[in-house]
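As you look at this complex, bear in mind that one protein chain is not there, while each of the others sits in place.
Chain IDs A and B follow the sequence of writing; residue 1 opens each chain.
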Amino acid sequence: MAEIRSYTMNFGPQHPAAHGVLRLVLEMDGEVVQKADPHVGLLHRATEKLAESKPYNQSIGYMDRLDYVSMMCNEHAYVRAIEKLVGIEAPLRAQYIRTMFDEITRILNHLMWLGAHGLDIGAMTMFLYCFREREDLMDCYEAVSGTRMHATYYRPGGVYRDLPDTMPKYAPSRFRGRKEIDRLNDARSGSLLDFIEDFTKRFPAAVDEYETLLTDNRIWKQRTVNIGVVTPERALNLGFTGPVLRGSGVEWDLRKKQPYAAYDRVDFDIPVGVNGDCYDRYLVRVEELRQSNRIVKQCVDWLRANPGPVMVDDRKLVAPRREEMKGDMESLIHHFKHFTEGYCVPAGEAYAAVEAPKGEFGIYLLSDGANKPYRVKCRPPGFPHLAALEEMTCGHMLADVVAVIGTLDIVFGEIDR
Amino acid sequence: MSVALEQHAEALSARFGDTVERVPSRCSELTFEVSSGALREVCAALRDEPEWRYEQLVDVAGVDYLDYGRDEWNTEDATSTGFSRGRSASVRPESYAHYGTESRVGPREGRRFAAVYHLLSVSGNRRLRLRAWCEPGEPPMLDSVVDVWSSANWFEREAFDLYGIVFRGHPDLRRLLTDYGFVGHPFRKDFPLIGNVEVRYDPAKGRVVYEPVSIEPRVLVPRVIREDNRYAPELKDPKRHG
Partner (left out) sequence: MSERKPYVRRRYWNEPEMGWYERSYFFEIWRGLKVTGGVFLANLWKWMTGRKGALTAYYPEEIRADYAENNRGRHVLTQRPDGRPQCVACNMCATVCPARCIEIDAAFDPDDPAHPKYPSRFEIDYARCVFCGFCVEACPEDAIRMVKDTPGFPGFDRHRMWFGQEELLNWRPQQDVAKPYPAAGRPAPGGTP
């Protein structure tokens, strides 16, 4: 009888299913995982240390780059931490804009997750279909902030600018005729809100399409049902948050339990799983797509009816408007002071968490009264999820490791920071 | 701060006696300082006893209080020179006489490192922050809470990696985020922002080489602390940070 030995296998860091730069050292018994040791940090950029060396506002852009699939949610946590410490509240319209863009971000993230997860375990088409819808939302990002991903749009005290009245339009080219362009530009003829509303009308049909392809798909079920089961008790103890926790059957969502922004003013439901396996987490996320769509719709309706300021009127915290700065000496001084020195945040500490698409994204901010944070600690949701990878994959086969990594929705920008 | 939270805080203080000390907070968050010796018992009780039920450890953050309350630029009286933006190689206080160097909060009795734990009670919908000061000395030591909350595993590894805090009883205290063979603890305040070494591929040698860092450090904005009278003065209590 042959002697059975365990093999040590290196998975990643440049493996397409590793979702970035995960290096996983697997100890295998045949094809069954006995031990999994994730090595992270290949994307470590010391964001927190960099933030300590800059005035508060300059780090907003770095928050986008933490979880680079759910950009604005990260900004939201950071901005909320500052607002909490300074003791200001953004105007209601800004809160609604933030809510809307948080949910757009959630759709963006879940589409990315669905596509990548599908691609990992064999559903190539999903990737293409998800990116088709993602493209529209990226255009919303671009229209409102100027960039497609790293928006730098939220500011302490509100958002940078109000929603634009026009959408960028496709231009005719030799690849697309006038008629085709007119069809594509039809939804873009109005304002950004019109475009988003049009999207919310189209989107449920797209989700139906995804579900047709996956939910009852027997291969999909074979790859996900009973894989990576986590009990509710373990999920809490392991620090899971977000869809991974809800997939295990724990009813916990910060948007409902500790509402922030305008979440207490919109109507939505929280999907909860039963078995805590990969399939349940998939179902939770797909249902979240539909619920986010609902929230976006309500925000559009509210924003259309209620114009108003999107930034607090506080010269010590917010730079004056350009035309004021050009005409008024005091505003010019404020402008210079704001951009050269920034603002001092009173000494103290605050922890602000938002329900990012991946779970609870928190910022722990410690200030000693200076214009730079003394300590910024990002609490990435993917970090405890990945830490539990060993527990979830032990006893599963190698191919299921890919399914579990996919279902945890790991992005290395936030785990490595 | 809401009444329920206040009652909760009082009950906590009563239950744990002098092992915990309430710290006032600006924004209605519960903060307690735990004496490092009792950390593990307090945490186990907070998780298990039915009136607290903090099922989740959300976050562990290491903090280095070395430069706390210390600014790089004096804002109380005018100086004759400007802050040379973009050209100053270093703003360590000793090289600039007119920088405000005194820590305004005062020494924290020689204590430098702390770990900040954020707990979450899902059933009670509450949050709690614990701060435990490390035992002084090198390396700073604390008890591990991995056996209370499994999520502490990687968070403590991270704090060890970035701050050098050694967690007693941690099963697998390795570096987590930094490079294999990294020297030093990069988030300590005395570790330079630009680092000490840089890495590049050397085509002549055919391998990756480490070299002393070549970036020129630039400080564009000095760190200033302004007494701002907009924020309520009764909250500006230096004891808040121990």
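The working rule: a residue touches a chain if its C-beta (ideal position, glycine included) is under 8 Å from a C-beta of that chain, and two chains touch if they have at least 3 such contacts.
The structure presented is a predicted model; accordingly, all values stated were derived computationally and were not measured.
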| item | value |
| --- | --- |
| Option from A:His39, A:Arg176, A:Lys256 or A:Arg294 whose C-beta touches the chain left out | A:Arg176 |
| Candidates A:Met325, A:Val354 or A:Leu389 - the one touching the absent chain | A:Met325 |
| Residue of A:Ile227, A:Val244, A:Val286 or A:Val402 touching the missing chain in the full complex | A:Ile227 |
| Footprint left on chain A by the chain that the document does not show | 29, 32, 34-35, 54, 57-62, 65, 125, 129, 132, 135, 139, 142-143, 145-147, 150, 152, 158, 160-162, 164-171, 173, 175-177, 180, 209, 212-213, 216-218, 221-223, 225-227, 309-311, 318-323, 325-326, 332, 335-336, 339-340, 394-397 |
| Absent-chain interface as seen on chain B, which is shown | 85-86, 146-147, 150, 153, 169, 171, 218, 220-221 |
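In this section, only the chains that are shown with their structure count from here on.
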| item | value |
| --- | --- |
| Chain A to chain B touching residues, read off their complex | 40-41, 44, 46, 48-50, 53-55, 84-87, 234, 236-239, 241, 250, 252, 257-258, 316, 340-342, 344, 346-351, 353, 360, 362, 364, 366, 368-372, 374-375, 377, 379, 383-384, 386-388, 391, 416-417 |
| For the chain B and chain A complex, residues of the former touching the latter | 25-27, 29, 31, 55-59, 61, 63-64, 67-71, 104-105, 116, 118, 122, 125, 127, 129, 149-151, 153-155, 158, 175-179, 186-187, 193, 219, 221, 223-228, 230-231, 235-236, 238, 240-241 |
